[in-house]
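One protein chain is absent from this view; the other protein chains keep their places.
Labels run A, B, C, D, E, F, G, H, I, J and K following the written order; every chain starts at residue 1.
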Amino acid sequence: MLGKREIGIYGGLSLDQICSSVEAEAKKYNVRTEFFQSNSEGELVSYIQSCRGTFEGILLNAGAYTHYSIALRDAIAAAEVPTIEIHVSNIYKRESFRHVSVIAPVCLGQICGFGMQGYILGFRALMEERLDPWLA
Amino acid sequence: MLGKREIGIYGGLSLDQICSSVEAEAKKYNVRTEFFQSNSEGELVSYIQSCRGTFEGILLNAGAYTHYSIALRDAIAAAEVPTIEIHVSNIYKRESFRHVSVIAPVCLGQICGFGMQGYILGFRALMEERLDPWLA
Amino acid sequence: MLGKREIGIYGGLSLDQICSSVEAEAKKYNVRTEFFQSNSEGELVSYIQSCRGTFEGILLNAGAYTHYSIALRDAIAAAEVPTIEIHVSNIYKRESFRHVSVIAPVCLGQICGFGMQGYILGFRALMEERLDPWLA
Amino acid sequence: MLGKREIGIYGGLSLDQICSSVEAEAKKYNVRTEFFQSNSEGELVSYIQSCRGTFEGILLNAGAYTHYSIALRDAIAAAEVPTIEIHVSNIYKRESFRHVSVIAPVCLGQICGFGMQGYILGFRALMEERLDPWLA
Amino acid sequence: MLGKREIGIYGGLSLDQICSSVEAEAKKYNVRTEFFQSNSEGELVSYIQSCRGTFEGILLNAGAYTHYSIALRDAIAAAEVPTIEIHVSNIYKRESFRHVSVIAPVCLGQICGFGMQGYILGFRALMEERLDPWLA
Amino acid sequence: MLGKREIGIYGGLSLDQICSSVEAEAKKYNVRTEFFQSNSEGELVSYIQSCRGTFEGILLNAGAYTHYSIALRDAIAAAEVPTIEIHVSNIYKRESFRHVSVIAPVCLGQICGFGMQGYILGFRALMEERLDPWLA
Amino acid sequence: MLGKREIGIYGGLSLDQICSSVEAEAKKYNVRTEFFQSNSEGELVSYIQSCRGTFEGILLNAGAYTHYSIALRDAIAAAEVPTIEIHVSNIYKRESFRHVSVIAPVCLGQICGFGMQGYILGFRALMEERLDPWLA
Amino acid sequence: MLGKREIGIYGGLSLDQICSSVEAEAKKYNVRTEFFQSNSEGELVSYIQSCRGTFEGILLNAGAYTHYSIALRDAIAAAEVPTIEIHVSNIYKRESFRHVSVIAPVCLGQICGFGMQGYILGFRALMEERLDPWLA
Amino acid sequence: MLGKREIGIYGGLSLDQICSSVEAEAKKYNVRTEFFQSNSEGELVSYIQSCRGTFEGILLNAGAYTHYSIALRDAIAAAEVPTIEIHVSNIYKRESFRHVSVIAPVCLGQICGFGMQGYILGFRALMEERLDPWLA
Amino acid sequence: MLGKREIGIYGGLSLDQICSSVEAEAKKYNVRTEFFQSNSEGELVSYIQSCRGTFEGILLNAGAYTHYSIALRDAIAAAEVPTIEIHVSNIYKRESFRHVSVIAPVCLGQICGFGMQGYILGFRALMEERLDPWLA
Amino acid sequence: MLGKREIGIYGGLSLDQICSSVEAEAKKYNVRTEFFQSNSEGELVSYIQSCRGTFEGILLNAGAYTHYSIALRDAIAAAEVPTIEIHVSNIYKRESFRHVSVIAPVCLGQICGFGMQGYILGFRALMEERLDPWLA
Partner (left out) sequence: MLGKREIGIYGGLSLDQICSSVEAEAKKYNVRTEFFQSNSEGELVSYIQSCRGTFEGILLNAGAYTHYSIALRDAIAAAEVPTIEIHVSNIYKRESFRHVSVIAPVCLGQICGFGMQGYILGFRALMEERLDPWLA
């Protein structure tokens, strides 16, 4: 079982589309997924904490919290679940305050700049890391 | 035809393995690939410049040059070929000078922390962006 | 219809007084107002997001969040409703960390240092901008 | 009697328009106004110094001097006349050197981003502060 | 009556243990205690605001929020209840971003590095300050 | 046997009072204490070095040296005796240069802002750490 | 008609010499020139503002004002006359505060380090840009 | 004999055009020129070192290397040949990292922002400095 | 003959008093003095330039210009008249931007914090330096 | 009685000369002086502490300790004796680390750049402040 | 066998002299040496990489590359051959950008300021470390 959390600030439709795409991909690997979205830093922290021992991977788009939420960072570190940081846009092309990710040092890796496709790439990265440790 | 350039500072064997893996993946998409490796900033600059109008995508692991080679940055911008920045390790877990990428703002996106698998992920990102613009 | 949100950390009484004053002012212009107060960054983000396409203006006193909440900033930018930043005190007379507003670059303008009167001034600024585009 | 000084670097016409608008507003409150415009930091300093004990309020658009003229700052502090800092544009949307105002800490408050309307808003802020101390 | 708030991100068991230890200590001084834990910055802010006029002291472990939550800082300053900042670990041995506490300037004092014992030390500090003003 | 060193820049009387208070506390635990005070960085360094293998704990108020004496830091690290950093005032409420402690990273913990009581708290912290390792 | 303004802080003689040299050069191109020198930032600002719509080019040696006069910068931007920044000395060989030019971003280009000859070079740059757009 | 080196990263055609223009200009002064272009920092360093005692002047467009190549800086200083730094664009209008030139302090002067014409201006600056020392 | 220039932003009376005191002191040494006061940076620059070859010393209170007027700095350096920097207040007890003097490096020395007496001390410093080179 | 302490790192002879000069000056005012010189920060701290309630003024040349000895700063503040900071050289003409004085904010004033004469000027400043409070 | 690489930017003669001196020294220890010099960062990187498993020590004068070549740093770290950093001049007496060595953290040690003798000292350091581990 693998946990995936698309945490964004996108409107209903496109969030649904991401979920559908990831779910379709998940079926190929026969894994169960769960989606969670919230504007609240505290709810995100609680959800990530609750993943400890339950999920085998997290895909996290922390949106604006990426750049200052040390609470999220500590939650990721405490959860001890491999977490992949996803950004829809290339954050390095934007304002300089978006070039800093306080969660990056506690994540497995970062994928940014590939739009919605980033979630699929991140999902596969989690899958293949489990199937083919040689590559990783 | 799609260009791919694994530019690293790895020894022969593993570089070959990366090439093989990417080539295998490329066959599935029926695209031609080319590999280039050099320790010389100038040769990397020249190679990237030569891709203009010839290749449809670049996978670039710029190694240590990532962090200071403005010449590489200008070459990427001048080549006008979609370029994906790959790092084998999670550069945000390492020394603080590795947290800055001078090439990131002119690349399409960044993938880091997934070991050799990063090249495969980057290859698919280039492929799918061409096949399925909706996702991107 | 014009939206107004006095988001502060003031006790019940004075918050009521601000609301009454703004409402009285609003009657002169014949516009409907709505008030929202929360200590939660996430609730503020959600409320501002919900204004998109519903309100024609926002008066925002983001209190301490002014200085670090990039999530609020992104919500304001995404809402695409003209937003006026209000501060009761002159933040430039206080600690240096209060001299930086991360939301200012996405607001229409800033009014600070005029106490409760700032809300009235902000309300008129929104009104007159709509009535008299020449001045603005 | 209330002093107002539109100090800008705008051409003749629009400066006249601002003066007319403020004067019209001033008539409603039955107060006398005076206008002063100069490109010279020294003349601005002298004018502000001369307001001490003569005027009851200053509306100051210090233009580019906002960002470095400590001489203006000292003049405002020495004049001991409530001064309101006006900026036609939202300075926080512009170059980073315009985000710092060396005069803000000695002014009553700041109004920026409302175009010419800012002068009217500032005028009313001065008026109402005198009429209705409760609000301030 | 004295208020105490162990606000941490620890699992259930050890949080209970802290509560028991502090309660046992509190009985010696014949004071009433209350415990509050939340991952939400907004709830923490609201709780601290609600202590005004009700409690005589706060023991606060703000966790990651210590380092950036100006909202918590303002809540502590507004509550006007003597607050002691507790950190289980020695924050000065950890990452440099943990060396800055934005709440320290509005707290009575800071105790860090003594594990769970820090809560007991902080409790006694609050007690003895009330019993023996000469020492403080 | 436990070593305690109240190193301050206080006048004779209050230093005596601190010593008496700590000594009275020490009798409860049946431990021997020794006091040392000096204005000389070199003497402080030598004294701390001499504690190696002799004392079981140090209470250190390094006064102004806290903020720049790397020599003290190295002495503490070399002594390998658990050291608690005490500050009578809350250093985070004072000038910004006092917010940095160069010795904190090599101390067991820090207690500041509790006046003379800080020494008693620090003493108990050392005692209880020895008696009750579970709490620490 | 082309405007040229040698604004320096040089004594009479050499200033005359510069004027003569530039005038001689101007005759070859059959253009009219005007010279302006002032120690007053305000006069320089006013003069540059007055060039709008009158002159076709400005050679500006802003001397010490180069490094801090945002007022000059704004005047150049408002004048909308191509302006060339001239420095007699190589400012990059001098004190570090002279390495920053606040006017450079609004000038056409910069010529420094060539002594009096810089004015001639700047004059030709203005001329040839008009005569031979291909080169520019 | 005067050495000139147009070192750029421009395509073949326009580089030829620059060479032709400079050569035509050189004929007027009856001096011999040599052109060198390379993407390699090391080759540029070697070429500049080889100019020592052979050429009487260098026109150097160091492209991206301008901003970080201390090796180029040391080569220029060691060559002891008057060197003029040329930039086709106004580097002060671009990204902030391009505002710093590590080679400027060892060059005779800098010319930037005049497009291809910059090479001609630089050539004349070298020529006239030799012919007319009074101007320089 | 010795020149002295009390350049301040003080009202008429006390400026007169300073002049009288310095003049009385000057009579003891039988030297002629001249006083100059202006709010205009440009007039101060011109006056100081005009001292070259005329006066033997300058007492300069540059007020707020102390902290940013590189034009004044260059004027002092160009005048080549020994200049003593006077500040009535101790600028190091005030805001941090007043701790920097851009003119200090080109002055003979600095006297600050002694109120009006500073002018007398500065005058004697100039006198005695001429009479008794051994002391200096 | 007035205390004076020439604390320098000068050889025996010139230190004697300074003492003689100050003593001669002191006789004119009929005050007793005492001289103290030490290379030890701790001894300087102790001496300054001992001046509390004994001397009416201190002339302090803290040499290199000026730039980092917070211990000296605290001693001056604790002594509550008016202290004048003397520097033989103009510290603002030297290395940038000498431009910062950590003791300046707790001194009455600063005199620097006048060689040995600085001690005489400082002595008179102390004397006249006592005799003629109007001037100060 | 011990490898030694004098990598400098010196002319032929003195490089030969260094080689001769080191070779003479090497004969005393009966070890084989090899010399390599290049202006190309890439060639230096390749050479250092090729030392892995072949040489037992490297003497490296990286010249200007010392200050920015992260590629060299990574090559040294990857080669896993003890490397000693040599600088002919005392880099700490020169421009501030030369005070930073990006390769120092991956070298065994640094020797600078002893001219050509530095190579001999470095050679002996490598030798004696092998012969006499106690000293190291």
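Some notes on this structure:
Rule of thumb we're sticking to: a residue touches a chain if its C-beta (ideal position, glycine included) is under 8 Å from a C-beta of that chain, and two chains touch if they have at least 3 such contacts.
These figures come from a predicted structure and were not determined experimentally.
Although it is left out of the displayed model, the omitted chain contacts the following shown chains in the full complex: F, J, K.
Considering the full assembly, K:C112 is the residue among K:L15, K:A78 or K:C112 that touches the omitted chain.
Screening F:I18, F:V31, F:A75 or F:C107 against the full complex identifies F:A75 as the residue touching the chain left out. Touching the omitted chain from chain K are residues 21, 90, 92-93, 99-101, 104-105, 107-118, 120-121, 124-125, 128-129, 132, 135-136.
Along chain F, the points of touch with the absent chain fall at residues 40-43, 45-46, 49, 68-71, 73-75, 78, 102.
By the touch rule set out above, chain J reaches the unshown chain at residues 9, 38-43, 63-65, 67-68, 97-98.
The rule is short, and it goes like this: only the chains that are shown with their structure count from here on.
Within the contact network of the assembly, the step distance from chain C to chain E comes to 1. Considering every other chain in turn, the ones in contact with both chain A and chain K prove to be B. For the self-contact between chain G and chain H, the two sides draw on mostly identical residue numbers; the shared fraction is above half.
The interface in G-H, C-D or G-I that matches C-E, meaning over half of the contact pairs are the same by residue number, belongs to G-I.
The centroid of the Cα atoms in chain H and the matching centroid in chain I are 46 Å apart. Counting partners per residue, chain D has 40-43, 68 as the residues that reach two or more other chains. The chain pairs satisfying the stated touch condition come to A-B, A-C, A-E, B-H, B-K, C-D, C-E, D-G, D-I, E-F, F-J, G-H, G-I, H-K, I-J.
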